[in-house]
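Note that one protein chain is taken out, while the other chains of the complex remain in position.
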């Protein structure tokens, strides 16, 4: 065991940092800083992906033969850390972190040829159709059906909480291809063109005014059979592969570190009782404890990334990242809201504004409460906190 | 609704306060202040009960014909508040708050004649035998049996967590008198002389060095049938009566208020970084929030005492008192421990010491950590916090 | 001490319950976003007709002279219905200020206008907390005063005809009553997250006639603090009502919503989150009662009890609204489920006129100075 940072990693960080500073358009990072929504601006994201693709950096984790970088896990960690620190748009997770890996692992050559490049360069954006109105945390009760007829599947049913479906191009969708069999063997993965006839998309307005989550309805939607991923009935296997593949994403570590920086800025911007808030011992005490939790959280991520061996399955450690990460997201945004006091109550609406010229409302204030509101979802989506803790008790402790 | 205090209640408080000051022996309150244990010193308690009995104040809540005071619920509240504030020993709950009420409500005249007076004057001390090694929170699985033979019951089995059994005179005991019937109709209440042959008592050393909790073993213990309370099979009814009867005791409100006073004293006694701890904004902030919680908690007790009408059963409100009361007991003792820092780590052993002459260790320090350690039991005994919350969800919310 | 409702109190509660049932709900709340100033004029008139604006105004000034307990009961009901009409600004806060600052006919005139719902008055007190902004100060001129500076987040100002403006004047405090649309006053209005409205006010050589100064020095501070504490009690009462309904809605949802083959309310984790909500809401109501006991009493005791209640109700509001959303799962963070509106309203009620943090700091200072 040797926990000192390697000089080479530090050099890599410097290289990445200066290159991002060169290639990231100023208007993108500026807009990104004032974002009200919790997800990056899609147009900016596409532009940024195209730029990264030209650099060969848009899908660092993919195998080199599919356009990956060949970086170590720690280097990929550093790269993403720097992307966030630079206020760059984030990865479009569904395509780069889910669909891509599933396709190059289980998909056909034709699927790889058709789909991977548009993911790499941001031309095609993917959404993910897992949850259904009656199957939130309980994915075993999926009902959306795909009936095979000759060389097409006829899909009927609906999905919910499909992030960004209204502006996405494709849907990576779990469907039931077998209504008789065991739930574990009856689910398949289909790639569905979101412009197919029979698809209706409804945006759901959220607590923070965004309407990014969608409901997607399928009414006899015809999907070419070649869009089946791998084998029928193995949908669960692929979904599980995804979760195992993406062990550290749910830690939100980079997002959290960026918000920590913003919180510190807030502490120096807000003046209360004639002094900067950062000099209020109670507020800075909360900040300090949170910063300590974040430091530890970051090391938890590094441990999982490095697959540290221990007496329990690594999936348990991944659950720790999710549980702690979602808690911290909520704590840090709450601390921002508290910093702003009554000024936190302003509703900025759904659209991000131009740069502020009003000294009462510095740019930094915009989006803080919006973020805090939607962050209540951190303990809900991607497996509610309750489910995560059930899982932990079982995986790590055998309860 | 009118929430202002009545002048007459304030006058009553003054009367009680000055009378207690007159009759409470100085050595008792002095010892009581330096107590390491969580329960009052039994010898002092007996002395104090005798004094209170002479005053006619030893069992204020009992009907006047049994020696009660005829005070209103609020007056009894004030009386007890003043007892604690004066560092008097507390009531010996089991006798005065449990056995007495059960006997004068369900017991025979002979039982009342025999048992009530010695409870009133502290001559006979009672313990309570409810829990068993395999029935902690789950009282339905009691196993201690009482087999009727002519005019005696033969008792076999064991009880655990029996507070003070080693120094008590009598045991108020739940036993199974029917091994076939439904659990709800198979339990009875027996009054058992703790000096009966066949009884073995083992003291259990606790986390705070006290050994007040006991295990009581029954080996063919013969109990006269006249010591059956009420009817066979109605043990649950009587136990439930007790709980309904004692809605506010588990709030620990008076205990908590006394610890709040001590915590404030600590804040002025401890000097840290050259200033009194009370001037440390983080510590005094924690104290302030806790004091606010305690103020609200006290009003919760008053609402239950006054049987405020609301949309849910009053037993739910009583559970709130237990849940919140035990949380606060833990928070306030933790705040004391934090105040003492490294000095909180000293182990004082089990026996209270004489008044301190060492300025490093003022009397006030003694017992703080001991109290904090045993207070972990507040969320365990008398219905674990988990059980209380199950109950609340059911009673108040229908879940 | 008596927890039973008087006849008058029962009447207030019943009328409020009827109005809340008839006039609130998701559709209405969504519709209110389109009101320019956050106030539905018809609803305002109805409330005035029910006597609510007159409730705590003294009888000698045309009010009903009811105690604060009655107001709290009304506010609990309005909190249940998420009613954000600017009742507190006008009929609690401004009414108290004008009752104490004005005398004889002028007092009767203004309190009468408030009691009938004819006028709305907002407090402009808080100043922005960043560099580059300046607070309001006044200077004496020949025929009155000239005000300069800025106020931020003046609750309910967009719909108010008049403002109560706190200001520095010759080294001491001053309280002005001015028409909001006077020359030299610019209003920057915006919505808050619960759909109510607030504004920043910029005073640029704003002229106030001599009688616009209604209190100054220690009296101004005292009156303002009294009025703010009464307004805080009203906010706390609304929070209690909001929590009790959020709890009911969430328990209802937990009984209906099926996951893993049973209602989610059968899961112990959900039960415990709900139980924690219940405990919190109970505790908040108790804190409200404690504040009501002291609201007309000794100033330092009053300030302390109100701050305590603001802290307890604020923390309780967080527990209730957070657990309520959590139990609702994904639906909890949508605008389409009412629980998210309770969440936002409870956040406003926590922060308005000082959040948990500011009140805890105030109490900590009391502890240190005791």
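First chain written, first letter: the chains are A, B and C, and each begins at residue 1.
Just so we're on the same page, contacts are C-beta pairs under 8 Å (C-beta built on N, C-alpha and C of every residue); 3 or more make two chains touch, one makes a residue touch a chain.
Being a predicted model, the structure only gives us computed values, none of them experimental.
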- [ ] Could you tell me which of B:51, B:213 or B:328 touches the chain that is not displayed?
- [x] B:213
Open item on the list: Going by the contact rule already stated, which one of A:67, A:164, A:235 or A:267 would touch the omitted chain in the full complex?
Closed with: A:267
TODO: With the full complex in mind, choose from B:155, B:260, B:377 or B:391 the residue touching the hidden chain.
DONE: B:377
Task: Contact set of subunit B toward the excluded chain (per top definition) - done: 131, 134-138, 140, 160-161, 204-207, 209, 213, 269-272, 280, 282-283, 337-338, 341-347, 349, 358-360, 362, 369, 373-374, 376-377, 379-381, 384-386, 389
Open item on the list: Please output the residues of subunit A touching the missing chain, sorted low to high.
Closed with: 1-6, 9, 74, 264, 267, 278-279, 281, 284-285, 287-289, 291-293, 295-300, 302-303, 306, 308-309, 316-317, 320, 323-324, 386, 388-390, 392-394, 396-399
- [ ] Over the whole complex, note the residues of subunit C touching the chain we left out.
- [x] 267-269, 272
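What we mean here is this: only the chains that are shown with their structure count from here on.
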Task: Relative to subunit A, chain with the most remote C-alpha centre - done: B
Task: Chain closest to the assembly centre - both centres taken as Cα means - done: C
- [ ] Please work out the Cα centroid separation of subunit A and subunit C, and write it as a whole number of Å.
- [x] 38
- [ ] Can you check how far apart subunit A and subunit B are, centre to centre, with Cα atoms defining each centre and the answer in Å?
- [x] 52
Open item on the list: Give me the residue numbers in subunit A that touch at least two other chains, ranges are fine.
Closed with: 282
Task: Where subunit C touches two or more other chains, by residue - done: 270, 360-361
